[in-house]
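Each remark here refers to the structure printed beneath this line.
Missing here is one protein chain; the remaining ones are kept as they sit in the complex.
We call the chains A, B and C, going by the order they appear; numbering starts again at 1 in every chain.
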Amino acid sequence: MGKILILYFSKDGNTQKMAKYVFEGAKQISGNDIKMLHVKDACIDDVLWCDGIALGSPTYLGTVASEMKKFWEDCLPAWQKIDGKIGCAFSSQGGWGGGAELTCQALNTILMNYGFLVFGVTDYVAHQFTTHYGAIQAGEPRLDKEIESCRRLGKRLAEWVAVYVDGRTEQHPLNENYSRHPDK
Amino acid sequence: MGKILILYFSKDGNTQKMAKYVFEGAKQISGNDIKMLHVKDACIDDVLWCDGIALGSPTYLGTVASEMKKFWEDCLPAWQKIDGKIGCAFSSQGGWGGGAELTCQALNTILMNYGFLVFGVTDYVAHQFTTHYGAIQAGEPRLDKEIESCRRLGKRLAEWVAVYVDGRTEQHPLNENYSRHPDK
Amino acid sequence: MGKILILYFSKDGNTQKMAKYVFEGAKQISGNDIKMLHVKDACIDDVLWCDGIALGSPTYLGTVASEMKKFWEDCLPAWQKIDGKIGCAFSSQGGWGGGAELTCQALNTILMNYGFLVFGVTDYVAHQFTTHYGAIQAGEPRLDKEIESCRRLGKRLAEWVAVYVDGRTEQHPLNENYSRHPDK
Partner (left out) sequence: MGKILILYFSKDGNTQKMAKYVFEGAKQISGNDIKMLHVKDACIDDVLWCDGIALGSPTYLGTVASEMKKFWEDCLPAWQKIDGKIGCAFSSQGGWGGGAELTCQALNTILMNYGFLVFGVTDYVAHQFTTHYGAIQAGEPRLDKEIESCRRLGKRLAEWVAVYVDGRTEQHPLNENYSRHPDK
C-alpha cells in the first residue's frame, strides 16, 4: 500500500487550502494511505514513512518560507536514508508573476537534495491553466480550475506512487481516459 | 540621452504584443532613445548600442526559445565589452503555471553572463497581479492589468536608465507619485 | 529490461567525454539496454524508446545550448506521450561558478515539461565533490573524482530504472554497500 504525505506550511491559510485540495486529489486513486500535516506537527519519521510527498509553502520573496526551510534543515540527520521517494510541490503567492513557480522549483530542489525523484504535471486542467512545476495560486484557490490544479497534482502523485511503488501499472496516466488537455 | 532596446523573439505574435506594450511603457519616461527589434533583425551592435534592455521570449518547455538563445550565443565576440548595462525580461507562456517566471529568470541569467544589472518590478499593477522577475503572460495580453504589467516593466526600465545613466534622480520610482500597489 | 538513453550535445568534446563516463556508470548495473547518442543523431523515437534518460549539454551563458533546446522543441509532437520516465542531467562549463548547476536544473526543467521524474545524486564521490542536481564539470573531466561523478550519475540512473521499471528492488542504492560519502 503506497504511503503519501501532504506536508505544508501556511500562515494565512491559503497554502493550507491548497493542501486540502491536493489531499482530495490524492484520494481519487484508491489503495494508498494518505496523511496531511502542517509542518509544525511533522517530524523526520513522517518523511521516512512516506513513499511520495506533496510539499507546499507560501511564496515569500520568491522562495520557500523560512519555517518550511528550517524543517528540512532539521531533517538532516535522515539525509541519505530517504533516497528514491517521489515528490512534488505547490505554492500560494501574493499575485500572478509573484514567484510561485520559483518557489515550487526551490521546494523540488530541496527534495532532490534528499534523493527524491520530483515531477510536474503535463496536464492542462483548463484553457491556459497548468501545473508544470507544481500547483501554483495567487492567494487562495477559488475558481474551479484553481481547485482542480491542486487536485490534479495530488492525483498524479498518487498515480506515480501506485505505479512505481505498488507496481499497479494500470494507474499510469497514459493508460487513463480522463481529459488531460481540454483544448485538445 | 539613455538608449533603450526592446529585443524579442516571437512566433505566434504573443511575445511581440508584449514587446509593443513594453515599448509604450518605456516611452512614458521622456528623454530616452528607444528601439524595438525582433531578434532576427538584431545584431551585436544593437546590444552594444543600448544602455538598457528588455528581453522577451516565449516560454517553450519552461525556458528560453532556442532562437533567442542562439542570438546570445552568437553575441559571444562582444563578451566583456558590454558590462554594466541594465536589463529585464518578459515572456508569454501557454498557461498560468507554465514556466514564464522560470523563462524570465533564464533570460536574466543570460544577461548576467554579459554583465547586465538585472531587475524585477516590485509594483503590483492590479489586485494579485505583479511583475517581480519580469512581465509574464498566458497567451497574449488582453486585460488591462496584463497590458499594464508590460507597460510598467518598460517604464521601470526607462526610469532606471534615466536615473543611472543620465543622472536624472527625479525619475527614481521612489520619487514618483503614481500608484505602485493598488491594494494599499 | 530497462532502456537507458544517454543523450548529449557537444561542440568542443567536453560534454561528450562526460557522456562516455555516464555511459560507463550506467553499465555498472546489469540488465539494462543502454544507448548513447549525440543530439544530431537522435530523434523523437529515441526519447519514446527509453525508460530513463541522462541529458547533457555544455553550459553556454548559464543555460542549455540552443542546439539541445531546439531538439526538445522539435519533440513537441510527442508531448504527453512520454509521461512517467526517469531523467537526470549533466553539463560542462567554462569554469567553476560558471553556471553548470543552473544548466542542469534547466535540463531538468525541460524534462519535467515532458513528465519525467527527475533526480540528483545525494552521494559525495570524494571530499567536497558531489552531483546534487546532475554531474557538473569545468572543461573536460580529468581527475578521478570528476570522472567518478559522471559514472555515479549513470549508475544511479540505471539503479532507478532497475528498481522502478523492472522491480529489481535489490538495486536500490539504500540496499547497496558501496561508499556513498567518503568523509563518513
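Of note:
Rule of thumb we're sticking to: a residue touches a chain if its C-beta (ideal position, glycine included) is under 8 Å from a C-beta of that chain, and two chains touch if they have at least 3 such contacts.
Everything numeric here is computed off the predicted structure, so don't read it as measured data.
Which of C:Gly2, C:Gly25, C:Gly84 or C:Gly99 touches the hidden chain is settled by the complete complex: it is C:Gly99. Note that of B:Gln16, B:Thr109 or B:Gln137, the residue touching the chain absent from this view is B:Thr109. Residues of chain C that touch the chain left out of the display are 62, 94-102, 105, 124, 127-136, 138-139, 149. Interface residues of chain A with the unshown chain, by the touch rule above, are 60-67, 69-70, 72-73, 99, 102, 106, 109-110, 112-114.
Hidden from this view is one chain, which touches chain B at 79-81, 83-84, 86, 105, 109, 112-123, 132-133, 160, 163-164, 167, 172-174, 180-181.
The criterion applied here is as follows: only the chains that are shown with their structure count from here on.
Centres computed as Cα averages put chain A at a distance of 31 Å from chain B. Each of residues 109, 112-114 in chain C touches at least two other chains.
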